[in-house]
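The other protein chains are all here in position, but one chain of the complex has been omitted.
Presenting subunit A:
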Amino acid sequence: MKVSLFVTCLADQMYPEVAESVVRLLHRYGCEVDLPELQTCCGQPAFNSGYQDEARAVARNLIRAFEHSDYVVSPSGSCAGMVHHYYPDLFRDEPEWKAKAEALVAKTYEFSQFLVRVLGVKDVGASFPYKVTYHPSCHASRLLGVREEPLELLRNVRDVEFVDLPKKEDCCGFGGTFAVKMADMSEAMVCEKAAHVCETGAEVLVGGDMGCLMNIGGRLNKEGKPVRVLHLAQLLEEGVKLR
């Protein structure tokens, strides 16, 4: 199966190890992964700030990048959610681009969604002997509807001690430019989230979106809390090696 990696600007530039884990796992299940060179960002920072023309310019570039792909897989629920939830509407006045946007929507998946729904993999055969808690990101769950898939994969990891995160459905306060523009509100939210993570006594916080994890991890680091922050793909890949 041919799969194109929609690496996202954040994973590409800040968290290459996350993208690598995604590729290694897909490779394990026989996927032939390519990295379309043209891609940069999904346009979400501009779109969410109200700059729709600017978002369209960047979105067109992404659509072109994956025009010839069969499947597009992303380590981010937020960026995949941007494509699914907003791209068709963003091009509502341009029928040709709208059709192209819809074609991209039809083949775009978030990583855990692709693993569970398309490849039918629920158990990667990992072992991870640590205490773990999970933060479901808002865009993956609410915009994209990916709720069960990451949990299904986590449930099948051996030796893991899974602890529920209190108020897990509350936003961590990232929200892209929100964290910068409304820094005070964002701070109040991330502090509460970090406190909940610590309350669980977990050694590892896992999630499916590097935006949220950068935010919560950045707070935990500032507080000097010894919690490892991992993307789900990293945890699974490390768990496969540990087995």
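Keep this in mind: contacts are C-beta pairs under 8 Å (C-beta built on N, C-alpha and C of every residue); 3 or more make two chains touch, one makes a residue touch a chain; residues count from 1.
Here is the rule we go by: contacts and distances are computed from a predicted model.
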- Per UniProt, what's the omitted chain called: "ABC transporter permease", "RNA polymerase ECF family sigma subunit", "LutB/LldF family L-lactate oxidation iron-sulfur protein" or "Protocatechuate 3,4-dioxygenase"? "LutB/LldF family L-lactate oxidation iron-sulfur protein"
- Missing-chain contact, candidates A:Thr133, A:Thr200 or A:Asn215, resolves to A:Asn215
- Filtering A:Val3, A:Ala46 or A:Ala202 for touch with the omitted chain leaves A:Ala46
- Touching residues (missing chain, whole complex) on subunit A: 7, 9, 11-14, 16, 19-20, 23-24, 27, 35, 37-41, 43, 45-55, 57-58, 60-61, 138-139, 142-143, 169-171, 173-176, 178-192, 214-215, 217-219, 221-222
